[in-house]
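One protein chain is absent from this view; the other protein chains keep their places.
Letters A and B mark the chains as written, and numbering starts fresh at 1 in each.
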Amino acid sequence: MTTVAPALGHGGVKRKEDPRFLQGKGNYIDDHRLPGMVYLDIVRSPYAHARVTHINAEAALALPGVLAVITGKDLEAAGLAWIPTLMSDKQMVLPVDTVKFQGQEVVAVVAEDRYTAADAVPLIEVGYEPLTPVMTPEKALAPGAPLVRPDRDQKDNRIFHWEVGQREETERALQGSDVVVTEEIYIPRIMTSAIETNGCVADWQSATGKLTIYMTTQAPHAIRTVFALVTGLPEHLIRIVSPDLGGGFGGKVPVYPGYVLAAVASLKLGRPVKWIEDRSDNLVSASFARDYRMTAELGATNEGRITALRIKTIADHGYSDAAANPSKFPAGMFHICTGSYDLKTAFVEVDGVYTNKPPGGIAYRCSFRVTEAVHAIECLAERMAHQLGMDPAAFRQKNFIQPEQFPYRSALGWEYDSGNYPAALTKAMEMIGYDDLRREQAEKRARGELMGIGISFFTEIVGAGPSKTFDILGLKMFDSCEIRVHPTGKVLARLGTKSQGQGHETTYAQIISEELGFPIADISIEEGDTDTAPYGLGTYASRSTPTSGAATAVAARRLREKAKLIAGHLLEVSPDDLVWDRDRFHVQGVPERFKTIQDISFAAYTNFPPTMEPGFEMTSYYDPPNLTFPFGAYICVVDIDRGTGQVKVRRFVAVDDCGNRINETIVEGQIQGGLTMGLAPSFYESMIYDEDGNCLTSTFMDYLLPTAMETPNWETGATITPSPHHPFGAKGVGESATVGAPPAMVNAVVDALWHLGVRQIDIPITPWKVHAILQEAGVAE
Amino acid sequence: MKMPVRVTINGTVREATVEPRLLLVHFIREELNLTGTHIGCDTTSCGACAVLLDGRAVKSCTVFAVQARGRDIMTVEGLMKNGAYHPLQEGFWEKHGLQCGFCTPGMLMTSLALLRGNPHPTELEIREAISGNLCRCTGYVNIVKAIQYAAEKLAAPVAEAQPV
Partner (left out) sequence: MIPATFEYLVPTALPEAIALLQDHGAEAKILAGGHSLIPLMKLRLAAPAYLIDINQIAGLEGIREEDGNLRLGALTREADLESSELIRERYPILHDATRVIADPLVRNRATIGGNLAHADPANDHPAVMLALRAVVVTRGPDGERRIPIDEFFVDTFETALGPAELLTEILVPSPAPHSGGAYLKLERKVGDYAIVGVAVQLALSADGTVAAAGIGLTNVGATALRASQAEAALIGRQPNEEMLKEAARLAATEAEPTTDLRGPAGYKREMIRVLGGRALVRALERARGGV
């Protein structure tokens, strides 16, 4: 297979950011303390749908240490009761008259300390008149359903209809196919559950007129602009500082009511205001992920060639469309669902629906709905293979987009940049010993033992995105890097992205080191302070390497161009006679006549060409020409306990191709973490609401995160197919594993049970779900 | 009615006067200004708050500060000695056992207690020992490797006495 020698060959450099975390000296939001700081807590609605009849805060205000109470009516007067969402819908900060999900913020209270604020919450009397909640899209779309959003012009619970592809041709193609498999797939709602919850410290300084908000945000600049538009405060007097983040996974992108409330409280009281969510606050109100009901159909010939794909999706968005999607794509990149296969005919439609649940939708490493898309196509592909009596790996090999077909224009309009799918699948099969496993499976099946092998081959789509197609609230999705070199050859670089644990302080330094030769130890990376960092759209959807990573290389190369001119000046030769060699320019053919990048750095301030601007600094705002398309081959082996229905993941091999890798160790860490966030929804996590709107999974007692005991030893491998349009051929990888893993696990369970008549299974795959299947098939122990 | 609470923490005697209901984790973070110990949940589930109390790993969110009067506490801030990393800190760094770092102090303290009681744990014993510490970033694979690294380092003969 082809492996282009990577432009970067640093391998697993130890992370620069680790020392402070290892010493317990990280700077997370709850570590921030400002003089005079007070605490904000929130009264939340016990009802999923109710009119707020009255609020009596007298007893709370009488409690010593309580400073203020904020209600929806207070915000209404300031035009802040409702704020726009990232999808141009609107959401409440606090209700003026009606609450729309259980756990919704109803009243805010501010007190001198955290404990007094917590005491004040139960003292605030709120009267509710319960209304009928609408808890499923089916109920929401039923005729005569209560309106979740009577404030909207349309008098039903629909949000949007979005479609792409060839409707009639797809219908004809499916009708004309030898075989069609259809699946009704429900991917339930899940919550990112980073170990650190959301929070902020809002600090309004009336003497300067400046509002600073320290905030758990993955997108500080976008948030600053939104705050400016929403509050009317001048944008240059708003500063958002995103500190060390204890995980994000998309859950730290939205503007949460708590941020607005803290800002309002700070403005009102003239003191810094801290708000930190409890875990249960987070589980009942933060941005959800998934909640897609898909009717997915795949057609093929008897010989196993895919003919067409059709997916109809109902998307449960909660009470507001606050999904953090690029504005033209209310279903994100869902139309990547044609996947890794060469198929010409496809049609997709997505209908968004309101329900009485919290808003959100783009989170949990979904890469803008790519998890949902890949789940559909990979479950369909595997099922089609079984249906046709073909080995699932062979079926995929038969239908793959071939290496020579790249760049490949998909039936639904994406241009895939590069790929070598057959090589990745072959490698995964070798790593896991696929043929031996099939033999073992046959032997076990003859003895009545249940063993399954499942494959998932995903094509991801990341790096949003080119300005002609992508924007969030109008803000184009470029990203940035500003590199400033000091006279003594030390570097400070700032970017518009924001790490939540992905190791940016190391990887961006590695890129600069590779381009300019500065030792990694001499390079400092900063993100997150909107006063100093160049504008960017932040880190989510695996976009940092494709956008800011590219900007870093571009800025560094511009510096190298300037360095060349300075070197020529110092060496008294034409720059055309100079050769770059890792960390220096030398005269062509005369290597002993050189100037190092450090020499050049100093000279940029002390001895530069007479016509040149002094200093040594470059900024790049990178507008990517296309997205990038990482891919991977995942194979999962499961064993099922016939007595209890428990599924054990015995082995899991993940071969990922994210183009050139900056830091092998960091990439592998992203994959291991991502696979675990693929295991979790497959077997353990789902948000459960009863029909009265009560959230039943509002703590970690019942919202189950896997521990080290549930998590297998992930086996990872790599192929490298660089992106042709990226400055150093890299693609981004943060979410690949979460995207690719669930179908492999689902397919493995279905494979184990196929001979019993099982064709599909929805996640989470609980032991009782499996046990019911075994009982029905008469093979339960 | 506030009460004085005196503890020895990371070898130093510290004192504050607090309400009985003050959780030990808040006492450590806010009265003693040691913010390395973190809070990640409200049902004693996540282990981000793990510290050593009289040498045992406990979830400091489920102990009142008053219960720790006169006791010995160790937090992540107490791991380094004379500017040198403990082998566990080294292991987490070498083996990429942390990403966002939020669960890391809890993981370090739990694994310190593990290695003190069981210097040569098997992989299964390591996974069991950290089963009360949730991590969302790493998938645990490298955390296990980090602890194995430290166990080896601690077991190896050294020139000077290595405090465990």
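Throughout what follows, a contact is a pair of C-beta atoms (placed from the backbone, for glycine too) under 8 Å apart; a residue touches a chain by one contact, two chains touch by 3 or more.
Keep in mind the model is a prediction, meaning the values are calculated, not measured.
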Of A:Pro122, A:Pro591 or A:Gly615, the one touching the omitted chain in the full complex: A:Pro122
Residues of chain A in contact with the chain not shown: 114-115, 118-119, 122, 278, 643-646, 684, 688, 696-697, 701-702, 704, 706-707, 709-710, 766-768, 771-772, 775, 780-781
Touch residues of chain B, complete complex, unshown partner: 1, 3, 19-21, 23, 42-45, 47, 50, 53, 56-59, 61-64, 66-67, 110, 128-129, 131-133
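Operating definition for what follows: only the chains that are shown with their structure count from here on.
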Computed distance of Cα centres, chain B from chain A, in Å: 30
Touching residues on chain B, where the partner in the complex is chain A: 19, 21-22, 26, 29, 34-43, 45-46, 48, 75-77, 79-80, 85, 89, 92-94, 96, 98-105, 108, 126-128, 130-144
Touch list for chain A against partner chain B, complex: 12, 14-15, 17-26, 28, 30-31, 114-115, 192-197, 244-247, 249, 278-280, 500-503, 665-666, 668-670, 672-677, 699-701, 705, 707-709, 711, 713-714
